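The complex is shown incomplete by one protein chain, all other protein chains being positioned as in the whole.
In order of appearance the chains are A, B and C, and numbering begins at 1 in each one.
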């Protein structure tokens, strides 16, 4: 009956449907005195926005934010920051024929079963459009993190269908990620991915992939075991993004190929600081950040909306076939990079702020 | 500063250290009128308990529960159920030499950095021993679920190191899982796994693996989007278990091998009920259960404690080498099966109860 | 760092400053299928709005709501209902001279000390203007309650300064309350109160008073002991309203005048139903509603903004004297009636929905 809030003391509540009046969020827990740059927020949103390249849906929305509270003279006041984004380019009429259908791979049936009613236009609340609010909130989180600790969060496309890069996460920069339409920092692989997606698009089909995310220079001590482990909440945050099917950290599922003697990261001293010789753990042990780079990956399924004809049923149980014209993404990954970063920033900000409490008591 | 509670309205709070006075939990949110069977709880705990076979640590603890509140004449009263398990077989002296060390792969350094102090004995709060409380709480959740909906939750070992089974999850029964020491329902594969682990044990090393979990006949409608998606909270719950490194649902990371047209589950009508021809999604779409079987997998790293000599540092930064005699598991997976089931039961119970609210308003 | 949300599963998050871009709220937890009437919400807001009579501030704001999400074709969808109210009639220039002052009785100094910065215009976040969002959210709660149980919530002015009514709460109707500008259902007393307030207004001073609230025909079973007692959360909700200084239920502070034998409500059977001969308890025992009418009272202090000259200090510690021209209420009580009702509706809705869970398990 609720479920639209993430975070414990840095709380983000989102609202809005794909084709409703507007979408937005309330960020409750931003410390006071932080300079909030609307241009930066808009820029982050533009990385997620549709229509940015021919790899994405041609639905064009500027997604500029309106900050309605919590910021005075450009500085946060410690009160909730409410953000709204208008739904400017809705073509709900496109969805009229889908009103009583359950699109395969979509949440139409889930919502219909749970709520008994739904706003079917553009997928309503289950639409990935709602992640624009997350990117806006994530931009606030990034602003806080960059002020207080100098975090650098970089996500990028690691795999698309059968193409992947093995680039060293620590070598990845924002410039490399933004240098191409697919947001893969390995340029040769990026070209292959782009070609593949263009071909998939022509086939009226879609593909999924894997996004990798690296946080360099994280502070030690984030995470509140035993249930609020940092990696546990990163997992939750990532699985709450539309179309995700898996999360892994450090070695992830490949950890089973290693024996204990191979997987244990050996502690040592480097330049007077504790470090580990390897980083199989991905920067988190026992649910608490160790100070080593945090590295995780997220699996995305192929976009369920495709141009090919598919069978399905309507609400009365009649068999019917549908094909979706036009506006959809053959691959969501280039746009999802900004969402993964935003979600990571929200979780890290929450746990960083929580961990500052200990300083108040020492 | 907190973090020891999981669940929204079916809330489980655990407490206790490996070698402290005792461990336990408070289950707040069990409906009244549920028959609570102490034998069933103890039996569940025995599946996780050490010393059950030569594949596990010889540390022997009976792990019988003491129910301290919330149950009167064998029936829940709707008030918190407090459960305690004594720490009967602690040999803290074994850990004296580890007091100032950071064991590789363990949370010693994380806890030391975050808290400035720690109970080092047996790993203290970061020890997997604390999951005994989770199994006890999970037994209460299972009791509720079995009464109100007839859930069946089965977890089992799917992979160990380089050995794996492709058994059909829907064919797995509790008897098959419990028929062998490794808890793999595929008997031929189970034998191979057991041989492997015995060999690893002789090498004084350890291995990890993958546990698969299937929930047959789940109710439709569990999950509260957009952040409290059922799969998101299953992911969080699984990543909060000690030694886990990944979570995936349905096709999981292999989803990238499929195109949209292949991965979309086609809705159809079977025996008058809505179903899907395939179940690539793993029973959850848009964060809400669809009524199809819920199937997910969890990756476990090899036990960090090994008999082989390893290098590390102490709190003063001195290099030192350690080797751990005796009591540890060469592979945690057979014992972790009960933990995965318990965690799944807790999450499902929470979301099932939450979803009943809608019935009160229709 | 947060604190702008009330409710457990019927969650209301408010945002906005008195003279900011706008104010509003997100209602997360409204069940699906509820008809949402914008006119009703606007009408509730108009009861709180300024400028409704010469007893209130002449600041004139229409306070009409814009529903941005969660409602489709006039019916709730189970997703968050976001509501916005524009700040149409702000005269921030009136506050320029107050920018660096701490107004006596106001939260200027509190906010300055806590946050280091603040939006001083119109009191910013600490302004009672923010309660317009609560009234809007309360209107949604009232709609739910009226659909599912037939609640009737009536608040009214019981005392102003030295004038009070002893009207029987059970005899009070909405019409009686709305029949006069002070919202006292006892017409003779109402006239006295109005005269008093007009005189106080001429004196450029202000007065406080007591609002009483009665809920007839409440369901049995609301409240989750031991901490989430229904009366405990009503107390919290009322004390979170601006300018309140006390809460009491049933006999309240006068309970000390009774002995146990006098105060105990004797159970009996009336028309085949359990009832009590008296209702000293005010409808809640042990934190759970008994089915008897819920009756509580809230004390409001005199409006801190007055026209008379007052001494204070500025942020640099200089003594200074201020007098506030124009737009303020000599007595907030007639407008606060709608706020008390709204807050009560939010709490009751939350606990009513929570209590429906038990029905799902019987």
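Everything below uses one rule, namely that a residue touches a chain if its C-beta (ideal position, glycine included) is under 8 Å from a C-beta of that chain, and two chains touch if they have at least 3 such contacts.
Please read all numbers here as calculations on a predicted model, not as lab measurements.
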item: Of C:73, C:166 or C:261, the residue in touch with the unshown chain; value: C:261
item: Interface with the undisplayed chain - residues on chain A; value: 8-9, 31-34, 78, 144, 147-148, 353-362
item: Touch residues of chain C, complete complex, unshown partner; value: 1-6, 14, 102, 104-107, 109-111, 113-116, 125-126, 130, 159-162, 200, 203, 205-210, 220-221, 223-229, 231-240, 242, 245-253, 255-269, 274, 276, 280-282, 285-291, 299-306, 308, 310-313, 317, 319, 354-355, 357-358, 362
item: Contact set of chain B toward the excluded chain (per top definition); value: 1-5, 9-11, 13-17, 20-24, 26, 28-33, 66-70, 72, 75, 77-82, 84, 114-119, 124-125, 353
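The rule is short, and it goes like this: only the chains that are shown with their structure count from here on.
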item: Most centrally placed chain, judged by C-alpha centres; value: A
item: Centroid distance [mean C-alpha coordinates] between chain C and chain B, Å; value: 46
item: Centroid spacing, where centroids are CA-atom means, of chain A and chain B in whole angstrom; value: 26
item: Sites on chain B at which at least two other chains make contact; value: 354-355, 357-358, 362
